[in-house]
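After this line comes chain A, so read on.
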Amino acid sequence: MTDERHAVELRGITKRFPGVVANDGVDLTVTHGEVHALCGENGAGKSTLMKILYGMQTPDEGTIVVDGADTHFRSPADAIAAGIGMVHQHFMLADNLTVAENVLLGAERLHGIGRAARARITELSATVGLAARQDVLVEHLGVADRQRIEILKVLYRGARTVILDEPTAVLVPQEVDELFATVRTMQGDGYTFLFISHKLDEVRAVADRITVIRRGRTVGTADPRTVTNRELAEMMVGSELPSPETRESTVTDRQVLRVEGLGLASPDGGRDLLDGVDLVVHAGEVLGIAGVEGNGQTELVETVMGMRRHARGRVLLNGTDISAASTMARREAGIGYVPEDRSRHALLGEQPLWANRILGFQSRPPIARRGLLDTAAARTDTERIVRDFDVRTPGIDVMAAALSGGNQQKLVVGRELSGDPVLLIAAHPTRGVDVGAQAGIWAELRRARAAGLAVLLVSADLDELIGLSDTLAVISGGRLVGTADPATVTPEELGTKMTGAAT
Partner candidate 1 sequence: MSRLRGAVVAPVLAIAVAALLCGVALVISGASPWTAVTTILAQVGSGTVVVDTVNSAAVYYLAALAVAIGFQMRLFNIGVEGQFRVAACVAAIVGGTVALPPVLHTVLIMVVALLTGAAWVAIPALLKAYRGVSEVISTIMLNAIATGLIAYLIRAETFGELRGNNITTPPIPESGWFPGIPVGNGAIFGMVFVAAALGIGYWFLLGRTRFGFELRASGESATAAATGGVNARRTIVVALLLSGAVAGLVGLPELLGRDHAYTLSSPQGYGFTGIAIALLGRNHPVGIALGALLWAFLDKSAVALDVVGIPREIVLIMQGLIVLSVVVAYEVVRRVERRAEQRRVAAAAPAPQPAEVSS
Partner candidate 2 sequence: RDTGGGGGAQAGECERVAPPSVPAASARPAPEAPKADASGLKVGLAYDIGGRGDASFNDAAAAGLDRAVAELGLQKANTREATAQAGESEDAGTNRLRQLAQGGFNPIVAVGFNYATGVKTVATEFPNIQFAIVDDDTVDLPNVKPLVFAEEQGSFLVGAAAALKTSTCKVGFIGGVDNPLIQKFDAGYEQGATTVAPQIDVESAYISPAGDFTGFNDATRATEIASGQYDGGADIAFAAAGQSNQGVFAAAQTAQKKAVGVDSDQYNSPQLTQVRDTIMTSMIKRVDVAVYEYINAVAGDTVAQLPARFDLANNGVGYSTSGGQVDDIVPQLEAYKAAIIAGQIDVKSTK
C-alpha cells in the first residue's frame, strides 16, 4: 500500500476543535515533484490540514506518511527535519528582527549564525529574487519581499516539500506570475509543492493535481487540464458560484462624501502615507478602491473615519466639513464602518452579542440617552440583526468570540447598517467569510445602496470590487493614480493599474 514515490500521504486525518470538526477523515496523497493544489471554501479545513502536516497541530486521528515512512510530528521542528516547509496564510515574521534573524530563527544548527549562514542566505536570496539587505529590519519591507523571505525560510531549512497556504492573496497579478515562475523552476529542481488558493484560475494554471475539501472532508481529486472553474466550484460548495455583479445603477448626483487634498504624514518621517487624495461618493454609489495592500487603503479609510489625526485636506459629509470631528462625531453624522480586521477592530470578543451592538452607538438613541445606556433597546435591536442578517447563534447572550467568522461579520455589517447611515465604509467586507455568508453580505450592501446609501469599498478581491462598484479608483503609494470602469475592466487590467505598470 505504501508507495515510495509519494512525497506525502495523509490518511484518515481527523481534527476536532471545540464545536467544529475541522478535518474529518481526510485522505491526501502527494507524489514527488508535483504541484498539488488544495481547494475548498473558507473554513473547509485546508489550513488545519496543512498545519497538521507541518506539526503545528496534532491530529486526533489518522497517520502521516512521508517518503514511505510513518511519522509522528510533535512540533514543526519534526516536520522540518522530515523535509517539509510551510509558508503560512498569514505572514509569520517578526517585524523587529532583521531579515537574517527571521530566516535563521530555529535553524541555527544548520549553518550557525555567523558567516556561513549569511553566505547561504545570500545564495538563496537569488533563488527567490529577494533584493533586500540581510540586516534590514523586516518592518521596512513590503508584502512581496516578505513573501520571498517566507519562501527563503523554507528553503534555508532544506525543505523538499513546500506548503504554500494562500500565497497569492496579497499579491498583484504580476507578482503572482513571478511567484509561479519560481515555483516551476523549483519544481524542475525536484521540489514538491502543496498549494492552496481560492482563485480557481490560478489553481488550474499552476497545479498538476487538485484535491477539493469541503466541510473538513475530501470531496475528490480533479485534473486541472480537464476541469472547469464551474465544476471545481460546484465540488467546493455543492452549488453555483455566487456572483457579486451589480445589476442596475442606482447612482444619484447627490454628493455624500467629498474628500479634498487628503494627506497624511508618516509618523516615522518617511514618505507620506497619503498625498493629495480627492474623491467623491454619491448617494446610491459604490466607489471601489483598488490597490495592492499597503498602499494607503487602510490609512485612507481610517483618516476618513477620524481615527488618524493630523491629516491635511478636507473631508466633507453631505456638504459639512467634518475634518476636525472625532470618530464618534463622524459616526453620529451617519457614517457606518466595517473595518478590515473584525476581531481586532469591530468586536469585543468577550462581550455578549448585545453589548457588541452598543459599540459605536453608545452615544445616540435608541441605544443611549443622555449618557445612559438602554440595554433593553440594545437587546431588541440585536435580536433584529440576528434575524434579518441570518446570524447563526443560539442567542444574543453568547460572547462574540464564540461565533464563526462569517457570522461575526454578518453581525458587524448588520450593526453598521442600523441607524440609517448615509455613508458606509467597508474594508474587505467578505474577507475570510464563506460563500453563503458572502452572498448574504453582498445582497445587504446592494439593498442599502438601492436605498440611497453611499459606499466606499476597499477590497483585495478584484472580482468583488469589480462586481460591486459603480466607480473604481486605483490607489498606489498613497495617491489615487487612476480610475477604471467596472463594466469593462478585467481583473488583469486592474492589477496592471494597481502596480503602476501602466503609467
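What we mean here is this: contacts are C-beta pairs under 8 Å (C-beta built on N, C-alpha and C of every residue); 3 or more make two chains touch, one makes a residue touch a chain; residues count from 1.
Basis for inclusion: all candidates are chains of the complex that A comes from, given by their letters.
Everything numeric here is computed off the predicted structure, so don't read it as measured data.
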item: Touching candidate - 1 or 2 - for chain A as found in this complex; value: 1
item: Of all residues in chain A, those that touch candidate 1 in their complex; value: 18-20, 212, 214-215, 217, 219-222, 234-235, 238, 305, 307, 326-328, 330-331, 337, 339, 341, 344-351, 355, 358-360, 362-363, 368, 371-373, 375, 392-395, 398-399, 401-404, 407
